[in-house]
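First comes the structure, then the notes that go with it.
All protein chains but one are shown in place.
Going by the order they are written in, the chains are A, B and C; count residues from 1 in each one.
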């Protein structure tokens, strides 16, 4: 950590602050320039009160030089992480396809979709039972009933299952029925919920917040990991910008940044990122080409009558065609499906 | 609602869709132009499945022309709302000052601050007992112990109190100790939490999400109102942009937009928006000048040793000076304190 | 175009406006709903004064349903455009690689780089002679001298050349020396400059503005095309967002959107978009995978001593390795180099 000191600071004031800091056991390095004076802080910063320093009138700014996340940090865990979700692996050797409907609508619908996506190589069935919706008057999901259908579809097809959870109560239910929990974009900084899912020890898919920086995202992963689950995958699903031609702006460079900063696997969701069915294929190929470990793709038996997010869902034929198109890209990545 | 139809759509496909829509009891108005064909939908749209229409391949886009929030909508409730929080009123006739520390640290600290802010005209004491922090390793608040100190400070000074809640469990505790609940920016779309606070029927301060549109914000208010509380105030606290000179970008035009769209009171928080102590005074004056109904200002007995957000907190002398500076602006607004 | 009429508008006021509009030769379609009244406008909108309508107090908003660009619009020119730059083609059948230094530094340097990039398959040599720099005290380019080196390098190697122009004066000079003109991001809406480059009839690479919407970008292309050049390629080079881990956020979904809206070729510049050398390879592969017609990649003989943008430049070995890595992706795209 580096403190930039304000010009015109007196020797006495500077000396006094340095003594206070060293008193806590940290070491300091003073560097006086013609234009600027800086103080480097060395040692265990958890010993000091950062805000006290920041509020010190002689400090112009504090420049952090190390990240606040540890368990998610590649520096302390250089090898990429692989973990299992039921029988499928997520990690550097596999391309994991998570597919299914935005919202679970009925047992028959889900089973029918589960069979179709399995046939094309998906290994994890996604399906929303708790739907966070902008308006309170929109369909909010089948809740526990939807979870039971997920369980049934899993038993029938052998697919692993993932479901978004939106409250401590939902975590409790989902724990009994599905294999992986999902934290949605709107809840990425719902820290109480992050702790709850962490406590289950289950695999977790953590979606990026609508305007979350990569550092905030990794700190959110740290909440889950420090609460008990080491099986966290990060899902890029588009960020909010001024551009309105797509629902969000898919940030594929985030995949590259994450591969440098963390050992956790990275999944890309082109369906939610763009909200446009026709863009799922080209952006899925792009995601594989730049290093993603998996894809989340919405598939529906009848997109024109889906209860949620129809415009971005693929029907079975379209999904089959996308998967066929992706095969050579997966081969190029040196990975195998699932 | 207006449907823009894709060029080259056949008569038959268009006719078929129109029949499906009219079958639900809605009326349609067809308008064929040389360049574009549109279908206007008239009637109760809750009867139809919007996503089914959106997914129809002949529909280029759907243009909503009415808002999805009703209880918060000025169209259906033209008069501005006033509500009481303990003995203070929030509404068009008052300028409500909510002040106090970012985080409650001890009973003595809180009482000392409560007395100081009351002396300057604040009527609501703010203080964080549950602190949502980016890193799991930062101070997370005193929780229920902090709430008890809030209650004690209220009994001693007569001030109303407000505290952020971050989980259903925190709502349950806060209900017993404070007069108004706060939803923080990170939880603006934590819909389960919105429903929980709504059910209490208590006054709620709803902060704007980091990158929430005004429409999403009003829909979040609708969640609270439709769950049982009509006493919602909206708090503008800065939005996330590319500018890094301030922590966030305070959007004062949002105050003007809200005054057109909703009857709910609007509070401005310049402390969190900018993160800079020196900007609190000028931006507080600006907020009053453009129509805000109140201000949330961080005050701390010893900002240089605050456990949270020291750099933006005012000390007692600074707060007294700000309040003195604001007096003529409050007078110009035709309002009275509290 | 659709006009949404304000509630409580009188019949007389609405009737009056409709008569005024029809008087200009346009047709209108009136659609009255329980909640909203809309007027559809059909015919040649260039006949009417849009701002007059927008300012009419009974109009709540105007919703455009067609784009304002014509020459760049895929609707009126469905086939993708191919054009030649010297001996190389840009279009749907080729993958055009534009490589070279950010800034031209000397004749030897440029020639040495030209040979190296040609050896790997690049067909267009890029090099900056006019450098728009944030600070007036930074190196601003060799200007006409740099252009002469570009010409010499072209004659020696046979490569086509591209150079950014920043003023009418620079256009005049560049016209004599290079094969393609580039408009930089900061000048995307420098309309006078767009007209100047259009008048030359030369091929133009139009970079996206830092926060330009895709519609504004296509309108900027329209300025060039309506001034005389039909050979315009669009270059995605990252947009400004709140994320600071990369210099800009590369928007690859823009490639997909452009392919739907325009027939013009699309180039991707991962070097400038990210500012990070290590991300050039994965994001180049991603760009090819999602449909780009070419890449712009910075290459320097000695990146550690480059006068401009060293951190993102590849050295010769790195460039060779990137090109090797891209080969199978180019093959998959069904294109051939250059």
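Throughout what follows, contacts are C-beta pairs under 8 Å (C-beta built on N, C-alpha and C of every residue); 3 or more make two chains touch, one makes a residue touch a chain.
As the structure is a prediction and not an experimental result, all values here were calculated from the model.
The chain not shown here makes contact, within the complete complex, with A, B, C. For the chain missing from the display, the contacting residue among A:75, A:176 or A:327 is A:75, taking the whole complex into account.
When the missing chain is restored to the complex, the residue among A:66, A:106, A:155 or A:336 that touches it is A:66. Only one of the listed residues, B:145, B:243 or B:324, touches the absent chain: B:243.
Of the candidate positions B:164, B:251 or B:269, contact with the hidden chain is made by B:251.
Against the chain not displayed here, chain C makes contact via residues 46, 49, 51-52, 54-57, 68-69, 132-138, 166-170, 186-187, 189-193, 209-211, 216, 219, 222-223, 226-227, 240, 303-311, 313. Within chain B, the residues in touch with the undisplayed chain are 211, 213-215, 239, 241-246, 249-257, 260, 273-274, 276, 278-279, 282-283, 285-291, 328-329, 332. Along chain A, the points of touch with the absent chain fall at residues 2, 4, 7, 27, 29, 31-36, 38, 40-43, 63, 65-66, 75, 240-242, 244.
By definition in this document, only the chains that are shown with their structure count from here on.
Relative to the whole-protein C-alpha centroid, the nearest chain centroid is that of A.
Centres computed as Cα averages put chain B at a distance of 39 Å from chain C.
The mean-CA centres of chain A and chain B are about 26 angstrom from one another, to the nearest whole unit. Shown for chain B are the residues in touch with two or more other chains, namely 240.
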